[in-house]
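For this depiction, one protein chain was excluded, whereas all remaining protein chains were kept in their positions.
Let's turn to subunit A:
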Amino acid sequence: MTTQQLRPIVSVFPIKGKVKTIKQVPLPSVFSAPIRPDVVRFVHTNMAKNNRQAHAVSTTAGEQTSATSWGTGRAVARIPRVKGSGTGRSGQAAFGNMCRGGRMYAPKKVWRKWHRKINTNQKRYAVCSAIAATAVTPLVMSRGHRVNKLPELPLVVSDQLQSLTKTRQAVKFLKFIGAYRDVEKVIRTKKTRVGQGKYRNRRHVLRKGPMVVYARNLGIKKAFRNIPGVETASVYTLNLLKLAPGSQMGRFIIWTESAFKLLEDIYGSWEKPSKFKSGFYLPRPVMVNTDVERIIKSDQVQTVLRNRRPRSRKYGKKIQRADPYEDMSVMVKLNPYYKTKLQNQKELEEKNKKERKEIVDKSRKEYEDWLYFSEEEEEEEVEGSDEDREIEVLSDEN
């Protein structure tokens, strides 16, 4: 939903003289109705089917033969063939949709459903939307109307307009108010219709110009009748097909003052029902405040939100930490005691080594001592043997 240019007060302009405000009227509630292009499109597509005329193909078309199939065994297709002889037509295929001169596939019938029922409330919803859209300048401009030179949108004009009788007066008024540019556009772009409509009494195509809405026809209808592109309508019978031509919202409308004021009565508001449409209240929007960003940023919402979760870089993102048995810094981070433990182990090892060394030295010394004393014992043993001595004496004498 676009931001509405809600003008609670709208100026009324005269139809000649100077373009200045002669009066101010409040904006009727219709112009704050929700603008629903989806509803308008739905209603428009169905409403547009309601002025169709039935057409169909003749019931006997293609059936006016007594053709019969020749059956099998004749080297021809089994399609029904025209009986008889003596003419080119005989033996030709008939009846089928594929045959020349045959009836079409599914011949069109008159009892096709041409019109569509639309729920009354939906129709009214669409009209309210379309009227609301006519006050939104961007929508009117995007529809293609030339509204740059207008003093205001919605354009409300004094009731004197309703008493105009001459086309010249009407044109003068349009030029005065700045609406003639839209009419010029229509005149400039009148073209021959593309397609076969051109020789079916629909030769020319015109754009849509301004629409003049009045409360009472005191000649206005005839005055604006011959101006290309301009349409008139009574405020009591606003047609969606005219308010949103081609289901495109934002027709350029010129309201007369009394017509404008009557809108409040015809369409009602959210508190007061319509006086003319029984039980009808203006449709309610789904969201009253559509500025979602503002709602989110408001104090009421922000104070109730939970804290934003901090980006947890605490545990490191995808860090594959090193192996603690290879990288001392990682080990110490995980186990601050590790270095001390290694030290203690080292000390213990050295202590043990030392002790062991002492024990080993001691035992080695003991062994060496034992060895020394045992050598002395060996010498005494040698002195004690006589046999060897005798042998030696004998050898000396010789």
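Basically, a contact is a pair of C-beta atoms (placed from the backbone, for glycine too) under 8 Å apart; a residue touches a chain by one contact, two chains touch by 3 or more; residues count from 1.
Just so we're on the same page, contacts and distances are computed from a predicted model.
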Note = In UniProt, the chain not displayed here, chosen among "Translation initiation factor eIF2B subunit gamma", "Cell cycle control protein", "Proteasome subunit beta" or "60S ribosomal protein L7", goes by "60S ribosomal protein L7"
Request  = Sort through A:Asn119, A:Thr303 or A:Ser374 and give me the one touching the missing partner chain.
outcome  = A:Thr303
Inquiry  = Among A:Tyr105, A:Tyr199 or A:Tyr325, which one touches the chain that has been omitted from the display?
reply    = A:Tyr325
Query = Tell me, which residues in subunit A touch the chain that this view leaves out?
reply = 294, 297, 299, 302-303, 307-308, 310, 314-316, 319-321, 323-325, 331, 333-338, 340-341, 344
